[in-house]
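Removed from the display is one protein chain of the complex; every other protein chain stays in position.
Letters are used for the chains, namely A and B, taken in the order the chains are written, and counting of residues starts over at 1 for each.
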Amino acid sequence: MSSSIIKKASTATGFIKAIESGSKHLLIKRFTLRFPEQKLKFVGDGYQFDPKRGVGIAGSRGRHILFHEKCTGCQLCAITCEGIAEAIEMVKVNEKWKQNKKSIMPQIDYGKCVFCGLCVDACPFYALYMTNDFELSSFTKEHLIYTPAQLAVKPKYDGTVEIKIDERGASHG
Amino acid sequence: MATAPKDFRFGNFVGSLVWLIFWVIVIVSLVGLPLIFIILFYVPLPYSNGEVLTPYLFFSMIVDPTRTIPIINFLIHTDIFRAAVFPGFTFAALIAAATIFIERKFLAKMQLRTGPLYAGKFEGILQLMADGLKLISKEIIAPSGADKPIFWSSPIIYVATAASLTALIPVAPGWVVADLDVGLLAIFAILGFFPLIALLFSWSSNSKYPFIGGLRALHQMIAFEIPFILSALSVVLVAGSLNLTDIVESQYAFWFFAIAPISAFVFYISSLAELERVPFDLPEAESEIVAGWLTETSGMIYGLIQLGTYLKLYVLAALFVILFLGGWMGPQIFPQELIPNYTGEKIYNATVVNGIFWFTIKTFGMIMLILLPRGINPRIRIDILLHTGWYKLIVLSFINMFIVLALIYGGVITPAGGLQ
Partner (left out) sequence: MTNKFSDSFEKKLEDTTKLGLEVVRESAEENLMTLSVGPQHPGSGHFRFIIKVDGDYIVYCDPDPGYVHRGEEKMCEYRNFIQNIPHLERPVIHDSTHITYSYSLAVEELLGIEVPRRGQFIRAIASELNRQVYTLYWLAIYGIFLGHSTMFMWPAGDRELFIDLLAALTGARVTHAFNIPGGVRNDIPDGFKEKCLQYVSYFEKRLKEYEDIFYNNPLFRQRTENVGILSKENAIKLGVTGSVLRASGIPYDVRKVEPYDVYDEIDFKVQYMKTCDSFARAYVPFLDMRESCNIIRQLLEKMPGSGEVRVKLQSNPKGRIGEAYKRVESGRGALSYYIVSDGSSRPYRVKISVGSFRNILALPHLLVGSKLGDMPSIYWALNYWPVEADR
């Protein structure tokens, strides 16, 4: 359609149509998601990356999860994040793993992380994934720095609400 | 700011409670009790059944219904009750509070969202109280160059003027605070104050955006006062009197909406413009002039002005009901005798209660109709508004006046209402 000529209805019908359209919405369901009581459902477990195929697996980008039995302390995640948000720092851990000679693992500062997920793309050992957990607020800035032990905990997220569309309109429920 | 909360210590909590009780006792004994004694010394106590009504007698009478009903009867018919409680300020303020809440929920439902939801157990019903507490606790910032006496007194004058309008509205037969013979003209006279108050407040704010907003308010309100009065005149022609109670009484045969629909429409549009509601909320246009003449209001001043605006909303909706929709007239649905076996003085008068019921229902219906354009229309521009107010609406109200005159002289309607 090139230039569209919109027929201008007369003033009265314009108003009546507007009132009709507005009043029709009194019968449509409300769209709001009542956040603390209702939480959105995310498909899948979180953003993951397959270094062999070189492509990611779709998922929500929240807090990271670190698999201690796979991390080798190669620092690639920290090097990637240096140019983006400088949120990952390698720290010495007390655990002894066969594949982690230097015993260093990443510690992530969520005060700086932008949740872009490029560190997950950078890890060649399937050790760093992202999860669905996004509720990370705390009372002090120091509590936002997650140590490798804290990062190993799998979060529990139980959101069940998604957008449903039916004849009465769309709603979260 | 991330600070850790202080730990709760029970001893500190008990100490603060004791401190509070201490101060309550001090204030009551040093200030409250002497005040009560002074009042009892100077104010003459009323008589009831030949006895002086001391507080002790009063407390003993509360328990006995046959003696409390006369007291309640006496109190209800005093002037102060009428002015302060019903049909005066408290009734209007409660309707205004209900209007604010209904407006927010109604608009929210139209816009597919929930509106206030968390204050109060059921769908945010205590939101207004929460807002009031918030506004009271805020600091009122007066601009440094502002004209202080006018700046501080204008909102109070605004609320006082709006509240004084509620004194002229008859709610039920015989229930009006001030039964003037020129009631309708008195309402228009008081409405004429509002442009002046808006201009005073915006001028004393000493800032550019309130200045523009105040000028716009002035232009708008003055432009729409004339169609306002002219459309009400059609009704006066039929009813034959300016007294609002008489106007309602003369709608016994049919509502005046049936013969003056164009006037009702003009009255509706003019009252939207007087109330500065969308689509006529230019004096408060947020995207052009920050908040218009309300820019420098903060804290309780804003609360007072909102209260005044919603009181005016109630008054104009009630005026529409009185002029065009038959006031309190309606089929009698309340039984004459509420408690069949009761003999003695009654405070239940079936016609009055019926009148109050129908009046409230019609006023709420009209209020919903005034709230509706906010969800549907954008804001209008000042030149289109002035063009509409000065040309189109005056012509329409004259047309309806001629129709009404033709009906009267044609013999269809008697000069005091009622069909021929």
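The rule we apply is simple: contacts are C-beta pairs under 8 Å (C-beta built on N, C-alpha and C of every residue); 3 or more make two chains touch, one makes a residue touch a chain.
Only a predicted model underlies this, so the values are computations on that prediction, with no experimental measurement involved.
Peer 1: Given that one chain is not shown, what are the shown chains it touches?
Peer 2: Contacts of the unshown chain, counting the full complex: A, B.
Peer 1: Out of B:I71, B:A98 or B:L112, which residue would touch the omitted chain in the full complex?
Peer 2: B:L112
Peer 1: Determine which one of B:I212, B:L294 or B:I413 touches the chain that has been left out.
Peer 2: Looking across B:I212, B:L294 or B:I413, the contact with the absent chain belongs to B:I212.
Peer 1: If the hidden chain were put back, which residues of chain A would touch it?
Peer 2: So the residues of chain A touching the missing chain come out as 1-4, 6, 8-9, 11, 14-15, 17-18, 20-22, 24-25, 31, 40, 42-44, 47, 54-61, 76, 80, 83-85, 114-118, 121-122, 130, 162-163, 165, 170.
Peer 1: Go through chain B and note every residue touching the omitted chain.
Peer 2: That gives, for chain B, the contact residues 107, 110-113, 144, 208-209, 212, 278-279, 281-282, 285-291, 374-384.
Rule of thumb we're sticking to: only the chains that are shown with their structure count from here on.
Peer 1: When the C-alpha atoms of chain A and chain B are each averaged to a single point, how far apart are the two points in Å?
Peer 2: Centre-to-centre distance between chain A and chain B: 50 Å.
Peer 1: Considering only the defined contacts, which chain B positions touch chain A in the complex?
Peer 2: Spelled out, the residues of chain B in touch with chain A are 2-5, 108-114, 117, 372, 375-377.
Peer 1: Looking at the complex, which residues from chain A come into contact with chain B?
Peer 2: By the definition above, chain A touches chain B via 18-19, 21-23, 25-26, 28-32, 34, 138-141, 169.
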